[in-house]
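The structure under discussion appears below in the form of structure tokens.
Note that one protein chain of the assembly has been removed; the remaining protein chains are unaltered in position.
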């Protein structure tokens, strides 16, 4: 009964890159983590340890740093496209490359008078992400995203009318706290050539719509909120054809204060860690092109 | 341009369950974390917040605890199968269920003389895992696994003969430390009916073979070691038809001590955190049945 | 050789409390984690398990929630003082109480038109902290603080003129990136009675001065920066008598790009994880009152 090699990939994960650009005394900081994963003619290396087809992961790390100097790091999607295409186009044994990048935001520290411009404080807001694939058939896919965008509505959220089976004890509620840490990824239609999309502006707008839909949706279920967030992005941003969201329900339980002679009119909550609800879903255009390997 | 709902699921993640079984004065502890994710007729809840098709995640948590009392928790795969089938078979709106369980190991604390049997110390070895799917078409898939099995070979590992491009600086080496944290998942052929497999014994044997192949493979690349580990399991265990492995290369860099007038004959290493190589691959039987949703 | 009980304390750690206050349609969120630790007549419970002197940790958790409803949660220092005094004053066996609180910041999500006011996004900036002690001798000590305030100067930092021994290989540098995650705690003089200090305003100002001194100090060493930050706070804020700072040196190493025919004019950096320098120091007024147990 012969044994065969199935899907595989290898690469360098979590290369930490900080790039400083100087505009006179005013500096700009780009703080990212890059991961690459390659696949292709890898039968020999698995079966016999013959590395002739292997571009070392150490080289992939070096490439990240060298490209940062040669090409700069504008939008993370553009930098990921550069890298992914480079691996496939420069190495015949590499048939497919995936490059994933995370970006962390910094704010400028205000400085009185002269001399400012090179001091920063990490903003701590969500992390921006992207995942780019390039295949030797010429297809490039781009998925942008964010994670750890933690949001909370202190009212305008209900949960009732659900199935009640023999294991159900949850009472329906007409007013609850709804909190979640949004992980969102949105797919751009295949990139024909070059750098058509203004990814930075797109990011800001998608983020704004995600927050807006979360805030403005009177929620009967977290699924409804999730769908509204995806739908809002698709309606507002034509450069996006699909949105995938993962939203843990960060439960805030109303504390029972009656043993202490106190009422609790939706005021004092216990924020629980585990277990938590987890809602995952995709919202896409009816005519969205095939995703191929974009989500892998 | 209409917007549609794509793939989605919801459930309760990370329900912590500890079950104590008493055999006279000798107790047994089962320590697991359970996650469930359901999908089915979920169009309405996403579009309008109508929860009529939704079995609350709170109910899923309750079901875990009630089932632990009613049915016990023998092997985690068996418990996951019970739960997954229950959701699909009891709720017409639930068409598909995935149940994932992690198990943590405890050792008995030896006690001198009488009175022992109820004291335990967490072993801290790897975490055992499983992921079970059940679909309303009657198919059940079972994937067993482990994570955080950290292993190291202090010799018998080389890396040379790789591609050298303009960004390559890594020198070839004929003797290095090879260390990784193994994440392995192995797929069992579809379960026809009932509980055919002795999952506990299977786990112990698969683990033994993974360790054995890691230790006994003279390694020319981490890919070769990965493949050898998967192949060994398939050759030894007929109840497994595919093995998927993810193995970070936990780099141990030889420290250059020449500035201090010292040599370093593969003795003193710096264990780095990031970046790290990451090798992922699947090894399967030529005639393995279709995986369907087993890996999702 | 008799064995005796040394210093001890017990309490409830990490009670998660979220309080929502409604001002019509405009809501306010307070998100904190509370820990309490009590000590006193605890000889019996340690030696024989007699719990007659023990206020259960579960009761301490309840007290946090009940007090949040009864007294509200204005500044975390004030809430901590209330709790600490309550434990000591209500229980004769409790001679000393320490209450520690962390606060997480949320921003309001802007909503177009009517209906906003109850939607928030976690800001992710630093965490605000406090530690309050109350002793039955009537003394209350208050230490305010913050942690995870991550800052970076992309220039105006040198490091040279240090000791060079036989194990020194570091070259001096006249221009480096200086980055750290500031943990700061500042001590207020003993509180005579009541709530004299406007802790919220004090926090904002101390934070502003810490950032300002970090940004405006031309740094010859991280110690110099640390001292300047503490000194600036003491000079500006009379309600503070001592500042303690812990600042890891988050190394940003310039990547050597010469193998690739590239220079690197302080532009491309590798942000390392471990090891890291760690600088800790206290700056205080010459006439600062004795700290007693404030820092314990």
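All chains are identified by letter, namely A, B and C, in their written order; residue positions are counted from 1 within each chain.
FYI, a contact is a pair of C-beta atoms (placed from the backbone, for glycine too) under 8 Å apart; a residue touches a chain by one contact, two chains touch by 3 or more.
As the structure is a computational prediction, the values presented were derived from the model and not from experiment.
In the complete assembly, the contact with the undisplayed chain comes from C:5, out of C:5, C:74 or C:198.
Remark: the omitted chain is touched by one listed residue; of B:124, B:172, B:196 or B:289 this is B:124. Interface note: of B:4, B:246 or B:272, the residue touching the hidden chain in the full complex is B:272. From the set B:4, B:44 or B:152, the residue in touch with the chain omitted from the display is B:152, counting the whole complex. Within the set B:27, B:136 or B:237, the residue that contacts the chain not displayed is B:27.
Residue positions on subunit C in contact with the hidden chain: 1-16, 35, 37, 42, 45-59, 61-63, 66, 90-91, 93, 158-165, 167-170, 219-224, 226-227, 230-231, 234-235, 242, 244, 248-249, 274-287, in rising order.
Although one chain is not shown, part of subunit B still touches it, namely residues 16-22, 27, 29, 31, 62, 65-66, 68-70, 106, 109, 111-112, 115-116, 118-126, 148-156, 177, 211-212, 214-216, 252, 255, 257, 259-260, 262-264, 266-273. Residue-level contact of subunit A with the missing chain is found at 166-167, 169, 259-260, 273-274.
FYI, only the chains that are shown with their structure count from here on.
Ranked by how close its C-alpha mean sits to the mean of all protein C-alpha atoms, the top chain is A. Across all inter-chain contacts, the pair with the most C-beta pairs is A-B. Comparing the residue numbers each copy contributes, subunit A and subunit B share more than half of them at their mutual interface. Here the CA centre of subunit B is 38 Å from the CA centre of subunit C. The geometric centre of subunit A is 30 Å away from that of subunit C, both derived from CA atoms. Once the centre of each chain is set as its mean CA position, subunit A and subunit B turn out to be 24 Å apart.
In subunit B, the residues that reach two or more other chains under the touch definition are 167, 169, 274.
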